[in-house]
Structure formats: structure tokens, C-alpha cells
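Of the protein chains in this complex, one is absent; all others appear in place.
We call the chains A, B and C, going by the order they appear; numbering starts again at 1 in every chain.
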Amino acid sequence: MIRMRRTKISRFLKLYTSNVSACVGFSIAAGFVILALVVALGGYWVLPYNPLKQNVGPAFSPPSWEHPFGTDQVGRDLFSRVLYATPNALFVSAVIIGWAMIIGMLLGSFSAYHGGRVDEILMRVTDLFLALPGLILAIAISVALGPGLNNMMYALMVGWWPAYARMARGEALRISRYDFIEAARAAGLGSGKIVLNHVIPNLVTTIMIYATVDFGQVIMVYAGLSYLGLSVQPPMPDWGAMVNYYQGYVVSAPWLPLFPGLVIAIVVVGFGLLGDGIRDAIESQT
Amino acid sequence: MPLNLKHNGATDEGAKPNKDIIVDVQDLSVVYKSRMGVVRALDAVSLSIENNKLVAVVGESGCGKSTLALSIIRLLPMPPAEFTGGKIMYRGVDLLDLDEDNMLSYRGTEIAMIFQEPLSSLNPVYRMGDQVAEAIAVRESRVQPSLKKAYFYDKPSISPPPRSKFTLNIKRRSLFSEYEDRVIEALKLVRIPDPEHVVRRYAFELSGGMRQRVMIAMALSEKPSLLIADEPTSAIDVTTQAQVLKLMKNLMDEVKTSILLITHDLAVASQVADQIAVMYAGDVVEFADVYELFSHPLHPYTKGLVACIPSGFKDERTLTSIPGVVPDLRTVYSGCKFAPRCSSATSICRQKKPGLRYVSPTHVLACDLA
Amino acid sequence: MVAVVVIAVIIGGTAYYLSIPPPTPTKPQPTIPKLLVIDHNMYPITSLNQLLDIQMLPWPNYMAFTHFQTLVSVNLTSYFKEGRIEFLPCLATSWEISEDGKTYIFHLREGVKFDNGDPFNSYNVWVQFYGFYWLASNGSNFMYGLSLFDVRNVEYGPATVEILNRSGLANPTTEALAIMEDKSWPIYCEGPYKIVFRLAVPFAKEFFFGMLTGHQGLLYDAQYLLDHGGYGEPANLNPYFNEHVFPGTGPYKVDEVAVNSYVKFSKNPNYWGNQLSKAEIKANAMLDPGHVDQVVVNTKLDDFTRYTDLATGQAHMAAILSENWRLVKANLNFSYAAFETPARNIAVVMNTVIFPTNITKVRLAIAHAIDYDRIIEQVYFGQAVRYFGPNTPNYGTFYNPGKLPPYQRDLDKARRYLEEAGFPNGKGLPSLELKIGSGDTIGMLFATIVQENLGEIGIDVKILSLLPALINAPVGSYQFNLEHAEEIGHLRLNGGYAPDFLSPSNFWLAFVSNRSLWGNTGIYSSPKVEWAVDKFSQTANTAEIIEALKIAEEQIWNDAPIAWVCTTKLWMTAGSYVWDNRIVKSVEFDPNWTGVTDSPLFNTVIFVGEESP
Partner (left out) sequence: MSRLSYVVRRMLLAMFVLFGVALITFTLTHAISANPVVAFLGKAASIHPEIAQAYIERFHLNEPLYIQFWYYIVGVLRGDLGYSWTRGAYVSNVIAQTLPNTLQIVFFALLMTLALGIPLGILSCRYYNRSPDHGIRAFYLAGICSPAFFVALVLLLLFSYFLRVLPTGGIISVEVARPQRVTGFIILDSLLEGNWAALVDTVKHVLMPSMALALGNFGYLVRLLRSSLLEVMQTNYVRTARAKGLSERTVFLKHALRNALVPVVTLAALMTMWLVGSAIFVENIFAYPGVGHYLAQALGNLDYAAILGITLVFTTMIVLVNLVADILYTVLNPAIEL
């Protein structure tokens, strides 16, 4: 069994690494995660300049070797500011996806395992949430709760778990038809135990793969809310907020809005390629 | 048994030149290339089909019989498939030499094919009538190229009849309404009751047997010289199977065509075939008239197959089987591929691959032991 | 591919920026545009209903339309001249003031017509002023919230409106005249071209006139209002006026309004000033009948789009703010509007009620830590002057009579104040909250600098960007502010508080006294200051007022409720109206509203190649 698994993984890796764009995606995603962790642990000591300090260079200096992304109106180094915002993006996406996975898997597998009326009610509620205009609802909730990273995450969570619940339910329905579930039931295990010990471990892989693909999407929506000023508060830098804040300078100092925007795009593309690569590898594996 | 075996140096004393041969497959080799390795699906296969004969190709799944069928109609997915040698002579033309455009004029009207699962082989979004009518239209356009209509999305092979410059060809009548009578006639031919009703049905609304009949009607309405039937009955109820097979056999005579029947079931083949080719791991190991094959199976594999048929009149309660597993076609074998499973194999069998040879005018064999 | 395009754009943009060509003087283009296009940055015009505007509701949206309304409706005209305010005749040709400073008699211009042909007379003015009273739910404080009039005898209700409606204002019936000429009411007519205002308290000319030249003095067609269903209720205004603009008497009339998009104006054929002589126009540019037939004012919120319109010639004049100001300054083809005498009050206001800004020494420390010069340099492009408030230097003798110096940045002094207050190096102080409106980029810039400055003496500042509605929610009258002191936060920025009406009392009433209706976010009160501010409405003796102000200012200096930063020369604090001087030769700005509005007077726009009046 373990041997089989190992060959399966090595075959998957072989297929994955033979795909150039998938490798590019993986490098971007991994680079982003590593960078975010380094910055989160090291603070701004690991950055070329203190991202919050003003007048570290002349105001409005275009990109140069000293300031790769240029400086802003009060002479803050944009490169350091962009890098300093990476932990936020990682943190938000990880928390949102993590919670969506937990809620989704518990609810989905419980609903699928129970079936009947419980399933019906839970899935109707899920449908209700799926039908909500997600982004607009998230904006409305963020506005209601007031700006801030935590409030924004609550707002995003409301719209994020239903997709996971649906997927987990589908997967759990498939799994519960297997004999080992029947065997566990015959052995007298409680439904909670069966769901936790037998159903969920078997759907984790599928959900994890979906989550990887989803990572980029969270970053994108997060950037949108941040753009609307609902994320961390200044002077802490944040990608979306920076695009908004510097937007007016697009002619007079184009580097200011364009670099943060470009960084969002690159990171999301990275996760997109990573996800596509995983999907392709799994598809050609079967 | 007009198999041309000169090229591999075998003796062909039994062979007579035969004008009736429609398809003559000579030493055809096909490989599948993938990331996981090269699979030699067909390894110098030879086979010939005479006019108005039903040839059955029998073998276990994975032995290459479907590859053979798809090779003849040139519908192998390429890549990953690739022809690495041999010829497919169709009425004196090597089909492998043709480019895709020229091959097109053979498909359907010369060589037609029906498939294993009629449900998935029929387009789910078109009605039966439309799909049969399309086949008829193909036939018409081949007979009279100027008839090539707007419903084919390709350039007419000869210039269309002159039209007024400003006439927009928007009057795209459905093919079915144009050929309604002939569609119904075609369905009647395959003994479909109430064809007027069936033409307006979708595939999922018909029974398995009915679907396969539509497939057959569709293929035959193109009046092909050769009909390839790839496991036509394996997805159908056992009761209907016999009907469909009988129908095919009868129609073969009615419309004067040949049939290449691909099946894994020797019993099925024995009911309808004139000749049977037995395939094993990408090779044709024995090819003979049906009575000859059953009366004198020579290849150990054929013997095994024949023995496997549970027969009602002998009082045998035990089912026999051939021990061992099918060889991995990714490895290159120098000897006989059946040798590992053969009880009478010798050391020569493992070293040298036996070629096809005539043992009688109606019997070709690839085994040095018999 | 998009990534490639983006990179190309960045490189291109950078290259473009680096290679902004040295401005080359070009020949004036002789073609004179038929249509003048102005890109305006104001808060979106949300509702057209001028009854909301009259109610000053909903705040601050009402401002938006008013700005260009001055061209449609005209009132008195005022100018700043050599440190005092001078009033010029407009719809009122002359006036008389009683000795006690309580009665004002205005003689109105005869033969004036609204752009729809309705005649203008004193009855119109009368209905309009009682309209304010009605819409303020019969409150006596309908003029800027001040109780100027004794309204005890007034009975202006549906019955009155009904009588007026039957009578009409062109030739009122005796029944209507009996009401409008009733001298027991504080405002009454004496014949069709004479109107009298009787105040409850003496109010020096400069104060009362300043109000009449403000937005409540704009005169619209009251007959039109009566003809189309009247006012409605104070909380449920007549929706007819959502889509129909009141006619005015000004040089232009409104043709079309697309909410949040544009307003189209065209010349008013009935304008009374069409025959004015050059000399008369020169004396009061606001009366200019206009040079271009049609004017379009676009509402564009994004500075980049306004700059693009200006640079590509799609707009002749545009409001350019700090984002693109450097490009304007670098290009000699652009001219911009700047005040000779700045009127906008820019300050950091400290909450005097909540800990720790309730401690005077802490406030003084903050006032001495702020880097005023850097704010002027980096936020206002150096186009600002230091001052000590509340009045700004354009109020002449009313400005800083005690000649007190503005606070200067002195970190040692600031640290000393902190130590004396018991918080050496900020130890023991909580984070100070500084709330600003989301999307306020200039405020954000200002705030980050203040944040860093205070960080230098150990005070931690937390900037919170909130929705504009939430920012303004806890702010109101002094009493209201006191109830919401916690919500207001420790620090607030006045990023350009302009006077509501052109009177020296305005800033004092708003900022310092506990009689403040709005703007006293420091929640500051002091008996000395109250005493001084009371003088404004008690006496018409200017010298007495000024003496009182001296005492009050000294008190303020010591209490430091506000760190006065500067008053800016640019029309919009960190930006201004900019025009292409190859197309537009000259333009005047609204003298009535100096500091209140930002609008150019497009009747005074003269194109290059055109003759000046």
C-alpha cells in the first residue's frame, strides 16, 4: 500500500516536473510563500529599507538600483513596501482557505454521511450562500464590521466555505459507498468517529488540491477588498490598498500603482499555473 | 485463403492469387508512444478480407484487434499511435500512403465502421434521423461531388454551381427533411419497427439493440465495401446479441459487402464468421476458415480458446482456462510471445519468433510446433 | 502577454516621465472653442433637488451643485480687498443700515427676469427666505444655525403657501400683500423692489452681509417653486425638483444635468446684465454675460482621468490635485489658480476631552513636534503659509490681532512638555487615534507625516481610515461632539476647512466657541473665548470685537487645542484649477465664495485670440 503510494507520488512528480509552466508556477508560489515567511519572521530587517520610514530616498524617484520599484511621495521605498505586504497576503489566504476547508469538510462529510433531512437542510443552506453575490456581500460585511484585516477575513469566510462544503459532500458521498465505511459501521463505530476517522482522511487529498488552485483566487479577492480600503490600516502597506492609494499617480509616477498591481498578478498567475500543473498531472496520471 | 506471405520468406504453396480480395493487410506494425514507454500494439500483422465474406478477429482484450480495425479505417489516434511498418492494401491502393484528404474519400463509402457502445457512439445532441441522413448525404456527395451542401463545413472539392452573387445560403434545410424517405428505408433495412418514430428520437431514448441497428443502418446507408464491426454486440443484452449478429450476416448478403468482425468471444465468431483470425499480443497467430479452425485448431493458444468455449453437448462441468498472463507489450520479445504460457514450448520458441505459414490452402499458422 | 504589455507600459511610462520635454512656448491657436469643458473633482452630484441644498442636506453633498449655481442664481457680490471684505451691488443695487445695526433695507434691481421669463421682485425674495424657515421645520436658526431673527409673530404654513399660490408673485393680490408687507414679521416687503430684514441682535454689516453673499443668499425663482407643488415636507421634499432645476437670474442657465456625470449650461437670454458696459464688467467681473455659448462641467473623481482630459485637450480646464500636480508645474503650457490671500484653514485638531489629549502639556508637545515645514513642502508643494488661527490671513484686521507666532517644530521643547506632563519619551501614553476618510489621499499623506513626527517624541499614532460617513457621524454641535468624544478620536485633520459664509465670525463660531454648530472637533471651550465670541452678535463696534479676540487668542495659544498648520495658496489646498494657457487666456474665480467653493466663473473665461471686455 505504502509502496504503491510512493510510486504514485513519484509518477505524479515526474509528470509534474516535465511541465515547464507548472514548474514556473511552482517556483513563483514557493518563492512567494518563502518570502512571506522570511519577512514575517525577520520583520523589516530583511528588507533593503524600513518600509514605513519616510524620506529614505528622494520623493518620487523612478525605479533605480537603490530603489528597484522607485519611491513614493514621502520618499518611502516601494520595493520594501511591496515585500513587506507579502505576509498579509499569505496569512489571509491561508486562514481563509484553512477555515473554508475545515468548515467545508466537516459540514460536507457530515451532511453526506447522514443523508436524508439533515443533508437536505444543510445543502439548502449551502445553496443559499452559494447564490449570494459573494464579493458584494463580503464588501457589505467588511463595511459593517469596519476596516481591518480580521474583519475582512470574517467577511470573506462567509462566502468562501460553501464551495468546499459542496465539494466535500460530493467526495464523501463517493467514499461512503466503499466497503470499509460499511465495515466501520458494522464494527459499531459512532457516526462522528466514522466521519472523522474514515471519511475525512480520504477526502483531504482532493480538497487540498482544490485549495491549492483556490489560493490565487483568495489573493485576488483579498486584493479587491484591500483596494477598497477594507484591509490593514496605513501606514502598513498592502497590495490592493497601494494600487488604490497610488492610482492617481499612474501618469506622473507610473511605477507607484503598477508595481504592486503587477506583483498581485504575478503571484496569482503563479498559483494558477501551479493549480493547472497539478490538475494536468493528475489527469494524465489516470 | 489468399494471404500474401511472400515478403516474409514463408512458403505459400496454398495461396492462389484472388481478385476478390478487398483488404490485404501486410505486416502491419503499430506502436503507441507515451511517457510511460512504447507499446507495440501490432507486430507485423497480416490479414486479408475477401469480397462478401465475414472475417472475425478474435483475441483477448489488449491483443491489438481494435487497433487493427482502427488502422484499416485510419482512425487511430495519432499521436500516440504510429505506423512503423507494413501496408494496408485496399483494392490495390495502400491506405497508409494516402494523405488525410484522400483517405477521407475512403471512409464511410468504402470502409465503414460500427462500434462497441452504440450509446456513446451516437451523438447525444442530434436525432437519429439527422445522423443517418448525414451518412446518406456523405454517400451522395461522393457519388456526385457537386452535391456537396452547406451542411458540410468544408470546401467543395469542385467549384459549386454558379449562384447569384447576393444569394445568401441561409436556407439550410435540415438533412433529414431532404433525405427522409431514404433514412426510413435504411432503418427498415435493419428491421427497425416503426422507423418514422425512431428518426425523431435521441440515442438515449432507444434500447441498446435499437441503437446498434441505427448504427448499422447508418454505416450501410453509405454502401461500403467493407464494414468493420468492433465488438458490436458486447454492450447489448445477450438475447438481442444473436438477433443483431444474424441481421449483420443477412445484410452482408443483401447489400453485398464484407464484414470484419472484431470480437473477444470465439463463440460469437463461430456463429457468423466465414473465416477467423486469432490474435495474441499484437500478432495474428492463426487464420483459417471457420470449420477448419474449429475442427483442427493448431496453435496452442487457439486450442486453449476453443477448449474454453463451454459447450452444451459435452458433459463438461469444469471451465478450462489458459494459465499465465498476457505479456507486457512494452518489452521486446525475440521469441514466440505465447511461449511463457505454452505447455509445449521449446527453447527455440523462446529464441525465434515463428512466422506465418500456410498449413493448408485455408489455414495459416504462426507456430513452429504444429 | 498582458504582463508584457504592462511591463512595456511601465518602462514606457518611466521613460516618458524621465523625458518630459522642456516646455516649449507655442504659438497661440486662433480657433476659439464653441463649447467650454471643465472637469470638476467635487463630491459627486447625487441629487439635483435644490431644496436639499437649501436645507444644507444631505451633508456634504449639497455643496456640489451650489458651486456652479452661482452662475445661475446671483445674489450680492463680495470681494476681499486689502484685508477687508467689500460688498458690490448685484441684484440689490443699494442698501441702508439703521444706526443700531438691526435693520437692513435692500433696494432691488428692477426689470430683472429669471431665465424662464418670471419677473424678479421683493416678493420672490420674501418667499425664498421664509422657505428656509419652513424647511428648517420653522426653526428660528434657519440662517446658518444662528438665531438672527425674532420669529415669534411668524405664521408661515400651508395656509400662507396656499394664499401665495392663488395670488402669484408677479402681481400679488391684496390678500397676499397683506402677509408679505406685515411688519411684525422680521422680513417684509415694502413694494415690489424693496425688502427689509430686521435682526434680533445688532450684527455688523460684515457679518450679516457675509451671510447673504453665501449660499443662502442665492436667489432662485420662487414662483417656479409655487407652480410645481411647493416645498413638500422637511423630511419629504417635493420630488419634482429632483429632475427640474430652479431657474435663476445669472448669466447662464442649466440645460441638462446627468447625475454624477455632467451639467450642461448655456447662456441665459434673459440675463439682465447682457447690456452691461465694459467698465461695469471690469468693476465686477462676476456680472460678465459670458463669452462662450455652452459650458459643460464634468464630474470626474479620478485625478488621472482629469489630467488625461486636460493633456489630451478633451477638457479646457480641470481640477488637478496632488497626484498630477508635479506634471502641471513642469509644463509651462499650464496655468493654474492660486489665492492671493488664502482662506482655507489647515490644522491638526486635538480632542480636549479624552485622555491623553485632555492634558494641555501633551497637546503642546504635539504642537511642537509636528514638522510643519515638511507638511507644507510635501503635501502642499510649498504653496502655503504658516498662520495662527482661527481666522486666516485674508480677514485682515480680524486675523491674529495679538500677532502671536505659530507653533514651531522644536523636538527638545516637545520632549520637555511630555516630561512635564509625566510621560517622559511618551512612556505611559496610549496610541493616539487619528481617523481619516477612506480615499482621502491627501489626508493620508498628511497623516503619515504627523504619525512619523509624533513617533519621534515617543507618541504612537494609529491611523484609521474610515468611510466618510463614519468619519462625520460623531461630529456635530459642541454638545453632540461632547457626547461622542470617544468616537471622534484623539486627533483630527482639518485638511482645508473653508468658511461657510464670508464673515470674520465664521471660523470663530465653528472652531472655538462652545456655540459651535460644526467643526469644533477638539470639543474646546473656555470662558474667555466664549466671552470674546459673544461680542460678534452683541455689538457692531469692530474695535471692541478685536480687543476681545486678542484676549481669546492668547488663551487659545496657551491651551493649544489646535496645532494650526498652514493656509494654502492653491485653490484646492493640494491642487487647483488648471487650464491650457494656449487656449484659455484668463478666468476669474468666484469672489463670493473665496475659500468656500472651488469653482471658476466660466462667464469670465476668455479664450486666447478673443478680446478682453
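We adopt the following convention: contacts are C-beta pairs under 8 Å (C-beta built on N, C-alpha and C of every residue); 3 or more make two chains touch, one makes a residue touch a chain.
Since this is a predicted model, take the numbers as computed values, not measurements.
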item	value
Chains in view that touch the one left out, judged over the entire complex	A, B, C
Touching the absent chain when the full complex is considered, from C:89, C:145 or C:406	C:145
Hidden-chain contact residue, picked from the options C:98, C:137 or C:173	C:137
Residue of C:153, C:260 or C:558 touching the missing chain in the full complex	C:260
Which residue of C:338, C:411 or C:467 touches the chain not shown here	C:467
Residues of chain A in contact with the chain not shown	21, 124, 127-128, 131-137, 139-141, 143-144, 216, 220, 223-224, 227-228, 240, 243-244, 247, 250-251, 254, 257-258, 261-262, 264-265, 268-269, 272-273, 276
Missing-chain contacts mapped onto chain B	73, 75, 77, 100, 104-109, 112-113, 115, 117, 120-125, 134-135, 138, 142, 151-154, 202-204, 215, 218-219, 222
Residues in chain C touching the chain absent from view	1-3, 5-6, 9, 12-13, 35, 37, 44, 46-47, 49, 52, 55-61, 135-139, 141, 144-145, 233-237, 239, 242, 256, 258-262, 264, 296, 298-302, 304-305, 308-309, 311-312, 314, 438-439, 467-470, 472-477, 480, 517-518
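One rule holds for everything that comes next: only the chains that are shown with their structure count from here on.
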item	value
Closest chain to the centre of mass proxy, which here is the mean CA position	A
Euclidean distance of C-alpha centroids - chain A vs chain C, Å	47
Set of chain C residues in contact with two or more other chains	none
In the complex, chain C residues that touch chain A	2-3, 6-7, 9-10, 13-14, 17-18, 302-304, 307-308, 311, 321-327, 378, 438-439, 441, 444-445, 447-449, 451-452, 462-467, 470
Chain A residues within the chain C interface of the complex	53-54, 59-60, 62-63, 73-74, 143, 146-147, 228-229, 233-235, 244-245, 247-255, 258-259, 261-262, 265-266, 269
